[in-house]
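The structure that follows is given in the form of structure tokens.
A single protein chain has been omitted from the complex, and every remaining protein chain is retained in its original position.
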Amino acid sequence: MFAFIVRRVIAGVIMLIVMSLVTFLLFFASPVDPAQFACGKNCSPAIKEQTRKALGYQKPAVEQWKDFMVGIFKGRDYPDDPALRKAAPQLVAHCPAPCFGYSVLNSKTVNEEIKRAFPITLSLAVFALILWLLGGVALGCIAALTKGSFIDRGLVGISLVLYAFPTFFIGLILLKFVSIKWGLWDKPEYTSIADGGVFSWLSNLFLPAVTLAVVFMAAYVRMTRAFVLEAMSEDYIRTANAKGLSKGRVLVKHTLRGALTPIVTMAGLDFAGLLAGAIITEYVFNFNGLGKLVVDANRTYDLPTIIGTVVLAATFVIVANIVVDLLYAVIDPRVRVA
Amino acid sequence: MSATAEETPSAAPSTTPGNPILEVENLRMYFPVKSSGLVRRTVGHVQAVDGVSFQVEKGTSLGLVGESGCGKSTTGRMVTRLYQPTGGAIRFEGKDIAQTKPGDLKPIRREIQMIFQDPYTSLNPRHTVGAIVGAPLAIHKVVPRDKILPRVQELLEVVGLNPEHYNRYPHEFSGGQRQRIGIARSLTLQPKLLVADEPVSALDVSIQAQVVNLLQDVQKEFGISFLFIAHDLAIVRHFCPEVAVMYLGKIVEIADRDTLYERPHHPYTQALLSAVPDVKQAAIGGRRERIRLQGDVPSPINPPSGCRFRTRCQFAQEICAKVEPPLLQIGPRHKVACHFAGELGAHPATPVTMDVCGVDAQGSPVPGATPVEQLNKPGFDDRWYDLKTQQFTGR
Partner (left out) sequence: MDSMASRATEPAPSFLSVRDLQVHFPTSDGLVKAVNGLTFDLEAGKTLGIVGESGSGKSVSSLAIMGLHHGTNAQISGEIVLEGTDLLGLTPDEMRQRRGRDVAMIFQDPLSAMHPYYTVGNQIAEAYQVHHDVSRGAAKKRAIEMLDRVGIPNAQQRVDDYPHQFSGGMRQRAMIAMGLINDPGLLIADEPTTALDVTVQAQILDLLQDLQREFNSAIIIITHDLGVVAEMADDVLVMYAGRAVEHGPTNEILVHPEMPYTWGLLSSVPDVTADTDARLIPIPGNPPSLLNPPSGCSFHPRCPHKDKVPGDLCRTTLPDLVPGQRGPGHTKRCHLADPESIYQSEILPEIAPDLVEER
């Protein structure tokens, strides 16, 4: 098992390195001049060149990628150009390892940006995950157990409709009607636990989390239903029934455990994807999470931020994959030996 | 039901010894076992098939029986070259195809075809029967495109299906009918050798007989040779004039069917035969006395030294652990791999293989004695080792 983890981690690190390189190459392959972008509309060629140097964009892409890798492992000082650093030592910012870069546009290291935005996204993702897993699995089980009945058809139908709704639509309805028009819930505004306590944190997260969870939940209801039905047709469920176990015990101990494996995989990967930012939900509710950070960085051609968030998102997916594989081994003893 | 060594005239054409269509010599298939460590090294091998030799004569059938995991299916897959053997030779009409490159296998595929066990999963559910049966014709371009359909219909008729049903899908047929489709498919290219891997074991009893009869008709009509792999001893006996018994990757006994079923000399063959439930027992009631095998088949990753059956054999002695018993010919068409080979209840007290292997009764090498070389040859010799006289004799 240990060897397995080590193998997977090594593979993951290699993937991350390759991915960061690809991101660099793609960034500079685009016809847009990032320096022009950073410089603004009224920009003389001289200022543009200065901006380019300040951002370090004059170097070849591979060179910059090397600097980035060095930053990850050793940390860096900004501005990148030594001449500029000497000229204005008061502006030099040190970015300790692992340094994702320095965003001149935000006048902050990318690490600081992420550190600010990540808790928001994380809170949102965890809350949503709990909601959709509990709701999706429970409703999915109910649908499977009442297969063919009115309840089942209702649940499947509703989940199909909800699944078809775009996230922003659900988000806007919740915001505009539930919160603003009817005043059923305070307009959400992210407050950290440190600022407002656990209750305020939770209550402000509720509407956005529900928005996120609804779409996922719709998918999970249908998925759970299918997996539970499949597990229910297994021979070992017939054995469990033949022992005289109660319905509930057969469901919880035997059926669900069998149906759990694929759900865990899906949930792990969905969660990892969300950690990189729930873009639409964050925009609708104006939460300054990673999703918003990513979109803003892309709009302003802010390479350091783009690279930082891409690598972070990829790390989440890779780590989630490893964790899911480990969970497999916990769930299924047949995997353990292999 | 006389027990003479002469073949009773059977459904198959009379055998002409020394005219093999398929000759398999010392065939081996080792599947690597990978370690779970940081670097995935090969730490061992599953010796699925380890040194198997046999002959299939033109127009006849050789049965390969044994329990699950004995390597009989792996052998079949090597003969059809679905697997590349680790070692040994597969001579089809005199040409060794054991190491032929995958790209050069196409002509061999025309000559050697396979019938699979499960008629439910071995037919593509999205193809019509006509497409399934006609595909080999199209792939090998043996007949013009417009002649494929008439040929397919002809084949469907041969296997007893309605030729008008060529445009139906496999799910519209019952299990027995599907197996007929599989047989039609295998016959399309008029192969010379058919490898039938458990062709009837997935079918209902009343249907099994239909398919067995069909295979016999096909054999008679087209003169096809069969390598018939099955675990059902009665069906193999019915179909094959010659039968080989496998245990843990090796042939332990091979003989013509009357000898094998009436005078088996290997303790495993005897146990296997005695375990088959018998309908006639009903007249007497209760259960017969049988040879009870204890425990399970050992792992093929680390098989027992010497004789692989010794861990479950009631006659096993020291020599069995030390020396691997050779597949020794003890009759005109009878070979057995056992140090204590003998008829049921008449196993000798001393090893019969001492001279042949050049060892003493405990299995230690006798100085000066030279073992008889290379006994693991396919087919049968004119000379054999007579167990009674302990001498080589001949016809």
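Brief remarks on what is shown
Order of writing sets the chain letters: A and B. Residues in each chain are counted from 1.
Simple rule for what comes next: a contact is a pair of C-beta atoms (placed from the backbone, for glycine too) under 8 Å apart; a residue touches a chain by one contact, two chains touch by 3 or more.
What you see is a predicted model, and the numbers here were worked out from it, not measured in a lab.
Although one chain is not drawn, the whole complex shows that of B:125, B:277, B:345 or B:368 it is B:277 that touches it.
Residue B:174 is the one among B:19, B:99, B:174 or B:190 that touches the chain not shown.
Residues of chain A that touch the chain left out of the display are 234-236, 238-246, 254, 257-258, 331-334, 337.
On the side of chain B, touch with the chain left out of the figure occurs at residues 1, 8-11, 67-68, 174, 176-177, 204-210, 212-213, 216, 231, 233-235, 237-238, 257, 261, 271-283, 285-288, 290, 292-293, 295-297.
Operating definition for what follows: only the chains that are shown with their structure count from here on.
Chain A and chain B, compared by their mean Cα positions, are separated by 57 Å.
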